[in-house]
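Can you keep this structure in mind? I'll have questions shortly.
As you look at this complex, bear in mind that one protein chain is not there, while each of the others sits in place.
Chain naming follows the written order as A, B and C, and within any one chain the residues start at number 1.
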Amino acid sequence: MKKKSRFLQTPIEPFAVEAGLTADEILSRMERISFQGRSLATAHRIWRRMLEDDVTIFMGMAGALSAGGLRMIVAHLITHRYIDCLVSTGANLYHDLHETRGQHHYLGSPHADDALLAKDRIDRVYDTFASEEEFIGNDNWIADFAASLEPRPYTSREFLHRLGGHLWETTGRDGILTSAYRANVPIFCPAIADSSIGMGLSQARQKVPGTGYIDIIGDVVESANIVIRRPRTASVVLGGGTPKNFINQATVQAEFFSDDVGGHRYALQVVTDVPQYGGASGSTLEEAQSWGKLATDSARVSVQADATIALPLLASALAHIDPDVLAQRRRPVFTLTSRVMTIDDQPLSCDRFEAQNEPAV
Amino acid sequence: MKKKSRFLQTPIEPFAVEAGLTADEILSRMERISFQGRSLATAHRIWRRMLEDDVTIFMGMAGALSAGGLRMIVAHLITHRYIDCLVSTGANLYHDLHETRGQHHYLGSPHADDALLAKDRIDRVYDTFASEEEFIGNDNWIADFAASLEPRPYTSREFLHRLGGHLWETTGRDGILTSAYRANVPIFCPAIADSSIGMGLSQARQKVPGTGYIDIIGDVVESANIVIRRPRTASVVLGGGTPKNFINQATVQAEFFSDDVGGHRYALQVVTDVPQYGGASGSTLEEAQSWGKLATDSARVSVQADATIALPLLASALAHIDPDVLAQRRRPVFTLTSRVMTIDDQPLSCDRFEAQNEPAV
Amino acid sequence: MKKKSRFLQTPIEPFAVEAGLTADEILSRMERISFQGRSLATAHRIWRRMLEDDVTIFMGMAGALSAGGLRMIVAHLITHRYIDCLVSTGANLYHDLHETRGQHHYLGSPHADDALLAKDRIDRVYDTFASEEEFIGNDNWIADFAASLEPRPYTSREFLHRLGGHLWETTGRDGILTSAYRANVPIFCPAIADSSIGMGLSQARQKVPGTGYIDIIGDVVESANIVIRRPRTASVVLGGGTPKNFINQATVQAEFFSDDVGGHRYALQVVTDVPQYGGASGSTLEEAQSWGKLATDSARVSVQADATIALPLLASALAHIDPDVLAQRRRPVFTLTSRVMTIDDQPLSCDRFEAQNEPAV
Partner (left out) sequence: MKKKSRFLQTPIEPFAVEAGLTADEILSRMERISFQGRSLATAHRIWRRMLEDDVTIFMGMAGALSAGGLRMIVAHLITHRYIDCLVSTGANLYHDLHETRGQHHYLGSPHADDALLAKDRIDRVYDTFASEEEFIGNDNWIADFAASLEPRPYTSREFLHRLGGHLWETTGRDGILTSAYRANVPIFCPAIADSSIGMGLSQARQKVPGTGYIDIIGDVVESANIVIRRPRTASVVLGGGTPKNFINQATVQAEFFSDDVGGHRYALQVVTDVPQYGGASGSTLEEAQSWGKLATDSARVSVQADATIALPLLASALAHIDPDVLAQRRRPVFTLTSRVMTIDDQPLSCDRFEAQNEPAV
């Protein structure tokens, strides 16, 4: 009998329908199908491997995920430490704050008449509506808080931790900001100026001169310092944007100062952009290797899918992980209450890069 | 207290992660989120409504779904009559036949070296591999079968029913073609010439002159006649292509001959194309109303997603439907063994449009 | 001085704006930029090389290009023999016929109210409108013509040549069908049943029993025979769909019967689909090599762009080609008026594959 080609090793196994399958069973059956279904299953497997390995997991989120109903998934991932550090757009934190303050986004339609919405002061995000008036209330609330802080520069990481704390004290409600506050998970927001949080901060300055300063270059230093201390990293990216690059940049920057850094060991991204136009959001994880953002032997997968489909499935499947796995992770311990954060009880500067390395594991 | 805008009725309800959720529970929690997650949940709801109403359900499939591991889902949908009539590209039926004949597609990589694959005679479909030699074997098998038939024109519907029967007798294995044969569900393949089944048919003609004639215009007549007889219809489209238009065309064509026909009452599509380029695959269901393909009051939803993610989830959720619902459907009963098929015991011509209508329900 | 990496050879040359640039000058300046701009410039270069080499050029067109205002470009490409054989969807030929018959498509809006359009019997294609009544007139005109033909099977190639002839005699107007008729360029339409031409053919059968038979399997044989006779081929694909695969299939099929066939020597495609979902429309030209559809050393490029942007630019630039280049092409000479076509004065069967080869050049 003729020998099979070396390319023909593992047969596709058609997905078998069955009632009662749970998310992890569904993803497990998708491991042997093709295309983005398989990619999603691979993403699940890689995330599990991240959790079983000794890596610091960065997650980036862009797109209207909070307005779109995924904020409690992210909060869940933070609380249970499926991730160690969040990098987000301002909008996702703002829409999280909106709901944590007891307000809502609403089911709407992409076919709505926007002139009518404008008249009613309803803001539309594709198929989702919200009240502009409530948004103005949020801006003001953020401005008041920022104006109440000692007038000095704050990294977005410090500011957001404080904002989360204030939000928790005020509302006692779960959400991304409050969960991160309670779990001592840092949040970076490199483009915070480009969001309603930025608008709130600009209004703080109107209320109390000298307030509303965000030191985003401090965030650059601090995020790289995390990688210098913890050179084994992993990246989970939802939607591209500034968070995707910022997470990669931390690694590239860290590598200048430490030979132990060698790019993420694991990387998964769920994106809707494609690589053909050269933009960073759609760029492949293969390309990322050329920059040293990823180790060339990293486990990696891109999933071409809307996060509102992929993340509910992924998170539901990850919920099946043995709690011991999560408990046994050698995850970094942060304190975040002041300008100088600590990681594993060591202070971490936002003003200069750390030269000393921990031995790479 | 101020009155809310009429646009703010139903709040988004953030997806709550929980271990042990089944597919239908996951989709149910996605009903109140946004974007394509919500669209997928709506697709699930609309499909359920189709099954509870008295409609004839057409399903179209394009894209490499069979090679990609979804063929047993389609077979399951046929066997349990979640659908009443399938319109497919030739490739999907060919790759189904390939596996039903005991062969496989294989896990591959989109980054493979195609020159090496060509040398090894391995054909690649994105991340999936198959043996060219086995494909040639299939072509020959199809050619032999087609050459054995009485030399006259066959609608694709009749030919595929016979092919499914021969495949069942030969292999006794489940698949799309064999399930459709056993469940007496008609399969139309309007672009059958553009596929390896078409190549097989062309080779039949080489073997036995006068064989290998497919009467696709007969398929046009016959599919419209189904709608004339059963004017309440629904459409499930996976991936656009010729099947999407053919299902709609049947309705438009039928309307010339019967006032009872008024466009599909329900329509859902899972597509990756977008409308902005004017192509039929990405065209919206709203646009379809202008053509009379859909009733203007139809329930409808487009899901922008890869079918390899959407269909496993949808089908797993639909598996939770009470078997009584499926049993109580007033589904059409077909016989398909000859040139003149029957529907509900009445013959249905492929040579002229039926003028007589059943009363619309 | 340090040696540059071997990867750094040809610098990007930023596009320099200047008034008065013609299309070919613009594309020439785009050769040294990046992303899809460069791809489009490469497509232009490859098409020029096709014309200078001795290859038979197949062009495939899918998407609503005729309705969308590109039909006279295609007619121009046919008349001046930038291409030698057209493979089209039925819709593109139908919408061409619509305008050649003196009717129009109209500027519309993607934001139109489709229920209102339906009431007015206006059909919408994204941002373009047309009259349903005029479409019904076309269907009837096609039906009358088809019913007037001797009742026997016609390949789509023969039928479309005759249809083009009838249209030319009736209208004397240029268009795709009439230009192809006059230039003796064959048109194949493998999915003709899936279009309003197919609907017209089905209505012919209603008028005169026994008419309206299209032998698409004959098209499979005939198109492969063209490649067997002319093994050096090139492929220009606009929009994917059945034409893309049919052109490739002709090559694969021909290879069974002739060792001279080795896949297209040149290939360019302008598509909006992407490969990640496994569909044929978006599949890469690299993948096509694994199937033998393309020679592994072929010149090839994919342009990710809407044809309504890319084709006007490409065709305007190609218009600058020296007429001698076009005149000196060793292009195939067809006669198309009967069931058996000829190529270079030799008859070409649609009933069996040709075994004899011309020597490969």
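Here is the rule we use: a contact is a pair of C-beta atoms (placed from the backbone, for glycine too) under 8 Å apart; a residue touches a chain by one contact, two chains touch by 3 or more.
Just so you know, these numbers come straight off a predicted model, no measurement behind them.
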Could you tell me which of A:48, A:104 or A:124 touches the chain that is not displayed?
A:124
Have a look at C:94, C:129 or C:159 and name the one touching the chain we're not showing.
C:129
Even though one chain is hidden, which residues of chain B still touch it in the full complex?
34-36, 274, 276-278, 304
Extract the touching residues of chain A with respect to the undisplayed chain.
62-64, 67-68, 91, 110, 112, 114-115, 117-118, 122-128, 132, 136, 153, 190-196, 198-199, 201-203, 205-206, 209, 212-217, 219-221, 224, 239, 241-242, 245-246, 249, 252-253, 256, 272-281, 283, 286-292, 296, 306-308, 351-353
Just checking the interface: what residues of chain C touch the absent partner chain?
4-23, 26, 29-30, 32-38, 40, 64, 67-73, 76, 99, 104-108, 111-112, 117, 120-122, 125-131, 286, 304-306, 308-313, 315-316, 319-320
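What we mean here is this: only the chains that are shown with their structure count from here on.
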Find the geometric centre of each of chain A and chain B from their Cα atoms only, then give the gap between the two centres in Å, rounded to an integer.
38
Cα-centroid distance, chain A relative to chain C, in whole angstrom:
45
Chain B and chain C: spacing of chain centres that average the CA atoms, whole Å:
27
Among the residues of chain B, pick out those that touch two or more other chains and give their numbers.
64, 67-68, 112, 117, 122, 125-128, 286, 306, 308
